[in-house]
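After the structure tokens below, expect a handful of questions from me.
Moving on, here comes chain A:
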Amino acid sequence: MTTPATPTSRAAALEFRGVTKRYGSGEESTGAVNDLSFTVPAGTICVLVGPSGCGKTTSLKMVNRLIEPTGGQILLDGSDVMSEDVTALRRRIGYVIQQVGLFPHLTIGRNVAVVPALMGWTRERQQARTDELLSLVGLEPGRYRNRYPSQLSGGERQRVGVARALAADPPLMLMDEPFAAVDPIVRQRLQDEFLRLQRALAKTILFVTHDVDEAIKMGDLIAVMEEGGRLAQFGPPEEILAHPASDFVARFVGQDRGLKRLSLSTIADLRTEPLGRREGLPTFSPDTTLRDALSILLVADTRGGVALDEAGQPRGLVTVDAIASALADDRPRRAARA
Partner candidate 1 sequence: MNGEPLVRWDWLWAHLGPIADRIGQHLYLTAIAVGVGFVISFALAAVSIRRRRLYPPVVVVATALYTIPSFALFAALVAITGLSILTAEIPLVLYTFILFVPNIVAGFDAVPWDVLDAADGMGFTAGQRWWRVELPLALPLVVASLRLATVSTIGLVTVSAILGDRFGGLGYYILDGYHRTFTTEILVGGLLSIGLAVLADLGFVLLQRVLTPWAAARAVSR
Partner candidate 2 sequence: MGGGPSRVPLMDLLTVTAQWLADPMNWQGPNGIPARLSEHVALSGASLLLASLVAIPLGLWIGHTGRFSWLVLSSANAWRALPSFAVIGLLVPFTTAIDPNLGFTLYPTLVAMIVLAGPPLLVNSYQGIAGVDRDLVEAARAMGMRERQILLGLEIPIALPVIATGIRSAAVQVVATATLGATFGFGGLGRYIVLGDANHDNGELFGGVVLVAALALATLALFLLVQRRLVSPGLSSRTAG
């Protein structure tokens, strides 16, 4: 994906305030949501994660009112989503789902332009925007514009889905397991590209997944939900991994939460020891995660490796002990995503 031609900066703050959704009389029914409150600052990615039936998708769909809440408020830049005309609201919220939902009877170009067309943009403006977005998500407009969804691979369709959601430059994007339907290799590439894109776009994003690793990778903030639609913990990934608020959260993030935390930091974050003899030692570029570095050190059966700086020059010695003590540190610096 390339850098966007038109810098887009509009982003909205999103706040859940005591949001509740009940189905029938049973308070614990699947998909119900119970008194959910949290705030997502403008321009950040908040991931809702939890086991199936915990109400994470219900919570997402209440934002664009595909589901109407039983109680509480959802505020978009301070104004209640219930007070706005529902179609106008939806047109300024991007929506990406696992099944992608591309319209099979429209070309890729017209799919991307669905919302701009609804908003009455001129043909020329629609076309310019479509081409811009297709390039943005890494699809060459000349090749893809006139194809139909059935002619694309799963990964390509998912990119078109993201482009379509971005078409009207929405200040908020809702993404419901957007990368779950593709194979692991494609998923990882889509995740990386999306994060790179987000650094340029800085949208506010509410992202639903059942996959803890995806939540840790994608989220600036994570809302862990448990059965009954209750918020189990809300905070940055480091905090949730380092200090699970309950047994449920600890079990949900897994026994390997220490290792998961290591994947949030890179060699660049690590204090190094003075470098002595360096022949035969593995070397690490600054963007190597601590998890990968540890794995390499254990496999190579050596006590240390050489940390390189941005210029590729040796910076110092990295040891298994140093990595372990980084874990012990209560507040490891958040890895800059490279």
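One rule holds for everything that comes next: a residue touches a chain if its C-beta (ideal position, glycine included) is under 8 Å from a C-beta of that chain, and two chains touch if they have at least 3 such contacts; residues count from 1.
Picked so that all candidates are chains of the complex that A comes from, given by their letters.
What you are looking at is a predicted structure, and each value in this text was computed from that prediction instead of being measured.
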- prompt: Which candidate among 1 or 2 is in contact with chain A in the complex shown?
  reply: 2
Of all residues in chain A, those that touch candidate 2 in their complex: 64, 66, 86-91, 93, 95, 97, 99, 101, 103-107, 114-115, 118, 148-151, 164, 174
